[in-house]
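Removed from the display is one protein chain of the complex; every other protein chain stays in position.
And then subunit A:
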Amino acid sequence: MEDDDFDDLLAGVEFAHDSSRESLTSAATDLFAFSDGYDPMPSATSGEFSVIADPRRSMYSEEQAAVCFSPRHYSNCDEVNDERPYRRHAPLLEKIEEIFDQMAADLTNERPELVITLKSKPTSSSEAAKEGADQRTQKFRRICFPGKSAEEAWRFTVIIRILQLIHEALSKDTVISKRDIYYRDPALFGNQTHVNRYIDAIALTFSTPRSSLNIAAVAKGLITGAALFTRRNGSTLNVASTAEGEGTLVLNLQDILCVNLDRVKWILVVEKEASFRSIASSASFSAKLAEQGILITGKGYPDIATRALLHFLATPSPRNGFRAPPVYGLVDYDPDGLAILSTYKDGSIALAHESEALRVPSIRWLGVRAEHIGREGGGLHSDQGLLGLTPRDRRKAIKMLERAREGEEKCEMRQALQGMLMLNLKAELQLLDAQAGGMVELLEAGLSGEE
C-alpha cells in the first residue's frame, strides 16, 4: 500500500464512469442535508471521557460563513478541555467547510466550473526534503467539475465524497478506516487503491498527518514478544501471552498509554507473516523471544499503524521508559525487500509529509544479505531458491538507485542495490528456512552483538 511505485497520483486511473453521476448526486444530497438539517451527533465518546458538543451551524448560510468557531458545548470534562473533539478538529473542519463554502458560492454565482486544488506529492525523498524547507515549490493540481473529461469529473466526485466522509468522521469524532471509506461507495471508488491515493493527497493538501483526519489504515501488522502494554483505559496487554506463534494485531498508538520494555534487548522486524510465524514458533527461538525480544511484521509494505508502533517502541520517550532497543530488519533479498526496509527506515514517499513520526532511522539490515547466498557448504543445492531478477525488479532497483543517488555514495542501500543488480539474483526469506538451522544461526549471530 505504501509502495511508492505509483505513477502520477492522479493520472491513468481506471474508473467507474457509470456511477459518477449518481454518486455525485448522492454526495451532494448528503452535503445539502448537512446544510439544511445539520444535526450532528450530540455526544461522542473518546477513550474514558465523553464529551457533548453541539457545533450547530450551517455550512452554506452566508451570514454564518464568517463565524469561525462558536460551539456551545455542555461539557463535563474539566480535566481535559483540549481533548474536546470539535475544538481539536476545528481547524480541519474549517478547511473542509471552506472548500464547500467556496463551491456553494460558485454555484450561487453560476460559475461554469467547480474547482478543487490538491497538492501533488513530490516525486522523491530529496525533493520532499527540499520542499519542507521551501513550501513555495509545492506542486498544485486543479481538478474541475464538470471538467474536460469524464475522468476528471469522476476524480472530482471521489474527492468530494472522501472530504464529506472525513468531515463526518471529524465532526462525530469517530475514526474510520480506509477500508470503511471504500465500502461506503465501492461503485464510485472502483478499488481501494484510488481511495488510498486520494486520502493521502488530501492529507498532503491540508499538511496534516492522515491520522488527524480520523482515518486509520486497517491494522494488518502483528507483534509478539517481551513487551507489556498499558492501554489508556488502564487494561494491560502482554503480547507474548497470545497463542503460540500467532502474534497480536498491532495496537493503535492512540490507545496505548505506555509500554514496559525492561526485558527487551532487541526488536526484530520481518517482512513476511510466514517468517514471523516460523520464528515465533521455532523451538529454539520462541523462548528467547518471550524473554528478551520483540518480533514485528507489517506483512509486506508496512501500514502506518505498524510503523508508528515501531517508532514508538524504538524511540526513547517517557511512555516507553526512555528505552531505545536496537531494531533489526529481516527482509527478502530483492528490490521490494529493500524498499520495505527503507519504508521502515526513511518513510514512504506517498506519505513524505508525515514520515517524521514514523521513521526508525536506526534500523539495521540483518538479512537476507548477499553474504548469505552463494556460499560453499550446501554444494549445488545451496543455490536452490535463488531466482533471476525480472525486468520489473531491475527497473524498480534502478529507480531506487536514482532516489538514493543524492545521498552518500557509501550508503548501504545503494551498495546493496548495485550488488543485487550485478548478481542479477534474488532470494526469499524462506531460503533460510530451507537450510538446516539457517534462520536461527543468522538471528543468533546478528542479535548476539547487542547483549
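Everything below uses one rule, namely that contacts are C-beta pairs under 8 Å (C-beta built on N, C-alpha and C of every residue); 3 or more make two chains touch, one makes a residue touch a chain; residues count from 1.
The criterion applied here is as follows: contacts and distances are computed from a predicted model.
Comparing "ER membrane protein complex subunit 3", "DNA sliding clamp PCNA", "ADP-ribosylation factor-like protein 2" or "WD40-repeat-containing domain protein" against the UniProt entry of the hidden chain yields the protein name "WD40-repeat-containing domain protein". Residue A:401 is the one among A:324, A:357, A:401 or A:440 that touches the chain not shown. Although one chain is hidden here, its contacts on subunit A can still be listed: residues 370, 374-376, 380, 383, 388, 391, 394, 398, 401-402, 405, 409-410, 414-415, 418-419, 421-422, 424-425.
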